[in-house]
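What you see is the complex with one protein chain gone and the rest in place.
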Amino acid sequence: MLENEVMGMKVENPLFLAAGILGTTASSMRMVVKNGAGGIVTKSFSIEANDGYENPTIVKIEGGVINSVGLASPGVEAKREELKELTPIRSKTPVVASIYGNTADVFIDVAKKTQDYVDAFELNVSCPHAKCGYGSNIGEDPDLTYEIVKSVKDEIDNVPIIVKLTPNVTDITEIAVASQKAKADGLTLINSVGPGLRIDYKTGRPILNNKFGGIAGPMIKPIALKCVYQTYEKVDIPIMGVGGIKTYKDALEFLYAGASLLQIGTSIMYDGPGIFKTITDDLKNFLVENEYDSIKDIIGLSHRI
Amino acid sequence: MLENEVMGMKVENPLFLAAGILGTTASSMRMVVKNGAGGIVTKSFSIEANDGYENPTIVKIEGGVINSVGLASPGVEAKREELKELTPIRSKTPVVASIYGNTADVFIDVAKKTQDYVDAFELNVSCPHAKCGYGSNIGEDPDLTYEIVKSVKDEIDNVPIIVKLTPNVTDITEIAVASQKAKADGLTLINSVGPGLRIDYKTGRPILNNKFGGIAGPMIKPIALKCVYQTYEKVDIPIMGVGGIKTYKDALEFLYAGASLLQIGTSIMYDGPGIFKTITDDLKNFLVENEYDSIKDIIGLSHRI
Amino acid sequence: MLSNVYDDEVPEVVTITETITETPTVKTFIFPWKITDDIKPGQFVMVWDFKNEKPMTISVIDKQKNQMGITVRKAGPFTDNLYENIDVGDQIAIRGPYGNGYDLKGYNKILAVGGGSGTASIASLSDFYDNVNLISAASCEDELVFTQRFKDKNEEVYICTDDGSCGFKGFSTQLAEELLKEDDEYDIIIGCGPEIMTYKLYELALKYDIDCQFALDRYMKCGIGICGQCCMDETGERVCVEGPVFNKQQLSHLTEFGKYRRDASGSIVKF
Partner (left out) sequence: MLSNVYDDEVPEVVTITETITETPTVKTFIFPWKITDDIKPGQFVMVWDFKNEKPMTISVIDKQKNQMGITVRKAGPFTDNLYENIDVGDQIAIRGPYGNGYDLKGYNKILAVGGGSGTASIASLSDFYDNVNLISAASCEDELVFTQRFKDKNEEVYICTDDGSCGFKGFSTQLAEELLKEDDEYDIIIGCGPEIMTYKLYELALKYDIDCQFALDRYMKCGIGICGQCCMDETGERVCVEGPVFNKQQLSHLTEFGKYRRDASGSIVKF
């Protein structure tokens, strides 16, 4: 009922763990799979280890979280070891490696060093709080995005390349179209929103050490849905929808809007990793009750009615 | 304690009614003033009457509202009559007319026809759901914004011109700087976010008749705060902060970030027009308890600590 | 209803379980809805037919079966579509209930007047109060609504048609005045219908010095008190939040009552 095959990845359910949430260690990713995730996206990594920003880096706010983790991650060598440990689960639950860099060469280098252990790469060109050059400055520019994606595709031909886009641009479909032109195999929409700012009301101090941070969680859902819906009308490659999914109803909205696969991040904070099983169960019930044969029947439904 | 004079407007408290909320008739605006608003921004209007989009145009969602009213408004002649009726309240509560148009001439025409009855104009170049040419397409482009603002300033010299900007651009400070260069007297940040999309989970139908709608209410606060904070560092003209203000704590965050005046829209839905009095009372108490002499002491505080 | 900032209040899709053709132009639609104690006669819902969305009075409040109903009079594209195309098994979507209903605690004898499809607004009163006398008015016998429903409840019902095809011949306001003259036990007059009717009933309440509550009909967009579309002169009160039912004291300040309304653009349209 929920099975699908997208970009060559066979999944039992469409719900992936989103990048940056519980995705640092093989253990935590396995734990999430045990809890019912259909697939995994690792926390973004690059060549070198990176401590990220100083705390506070992640704070729960009204409607979600604000974060400026700053792409903290062990370097590619350490990460490859974690990825190797995930081999046993890959037969049933695809593992997508989220990677970042400031040049095409960095992306390619990281990808080459890990391509044997992953089912796809997600190029994170959209982090709203990365240090200079490593984040959304790429994903804000269609030409730069095209360059990076094309270079990576030229070098990596046996693993699908997914591009993760930022909503914090005047028109996301421009960047989506550029990615497709560069032969991206799929898109992930969206990375966190903003960035935003929160200030302590007593002292006037910005709460995050980095002041600004990406916004994620239930409150960004309408923005994410718009991005998915609009992009679906402009490209032919599959879309992974992410942003504020907390219940099966949210998941349905993304599927209707055109996402073939989904990712869940922040909502794990409310409901724990068990959220994957809850949503898959509820989705199945919904499909049965509404007499759909397969989840495929409802992907993009909003565009057909 | 809360008094201030900004752009020549004397206010008893900084809390204005935001454009588009209860701002159609003189009666409703007077009612809001009776409930404690320090000033008023009218619903945006232009030369011709406009029915806007068909319903559903405004729906309460998790964290706020999504709306595609589409600048519904009576034409300038009818609006002038409403504005005239507001003359008695203007001595204590400034009235700002929000106007829209697709060319500089339209803005100028509308402004000329109403300038005797208002204390400032707010140029709405940032509506995310206006029909083609009338909305954020102007405010997404620094050059276009500059053109429009400059033309209006050239013709209207006795009434302050405030430019209301959209957050839905890659870099809002670019547009803010362009507005200042064109001699805008102040800025209003921000218009609604997105646009966003919501879909009915049972049928797959987009809920708004226009599909996409601007997002407003508590959930957009972190985005609005970031816009105010960043813009404050780039311009010298006063900023009206708007987006998700619901309690005095929210108001404080905007003041710290650099807003001299504030606007409240969506939260009237939760707390009724009485919200103006509640927040001004709470703000006063906060200032007294924290031994500030005047609200002016905390405007921009986050930038000084 | 609106107290929780973070509840979604998007329209909820419901499936019609029953339709009742009341007259050649009026139909009632019944659908499942959790009936809580705060749902009251006089409140309204926003009804979405997936093309447009308009306010409709709740005409059926069935707590036992957890059912709600609305009654629609063909008056234009939206109501025509409901009347013609929506049947048992079809879906519409509902948000609400919104606004304030009638508040009739403490009254001794209530005279309720319904004009045309406005009768929907008072249709469920007899499920809540047993001291209501009803006047149901229409242009002709064919257009009378709910008379059977009222009779089933053993309420005193007075029929009234413009053409005399059934019951009292003449306007409901004339009939109301006769009843008030005859019986000084009535201590409140309430109702809903064309504004020319409710305004005249309001004048009757003034003349006979009794209380009154009338449901007003204004163009609505949000239904939740922010768009300003339904604000009344001179007080600025919102029909969707402070109304749609207003009491005598409130009505006395509504300078536009009986005189004009506003269209979708907010422009004034005289009655």
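By written order: A, B and C. Residues from 1 in each chain.
As a working rule, a contact is a pair of C-beta atoms (placed from the backbone, for glycine too) under 8 Å apart; a residue touches a chain by one contact, two chains touch by 3 or more.
Fair warning: this is a prediction, and the values are worked out from it, not measured in the lab.
When the missing chain is restored to the complex, the residue among A:65, A:149 or A:187 that touches it is A:65. From the set A:92, A:112, A:202 or A:234, the residue in touch with the chain omitted from the display is A:202, counting the whole complex.
Although one chain is hidden here, its contacts on chain C can still be listed: residues 5-6. Panel shows chain A; residues 20-32, 43, 49-52, 54-63, 65, 67, 69, 72-75, 78, 198, 200, 202-203, 205, 207, 209, 217-218, 246, 265-266, 268-270, 272 of it touch the chain omitted from the view.
Basically, only the chains that are shown with their structure count from here on.
Between chain A and chain B the centroid-to-centroid distance comes to 34 Å (mean Cα coordinates, whole Å). Between chain B and chain C the centroid-to-centroid distance comes to 36 Å (mean Cα coordinates, whole Å). We define each chain's centre as the mean of its Cα atoms; on that basis chain A and chain C are separated by 50 Å. Those residues of chain B in touch with two or more other chains are numbered 61-63, 198, 202-203, 205, 218.
The multi-chain contact residues of chain C, meaning those touching 2 or more other chains, are 6.
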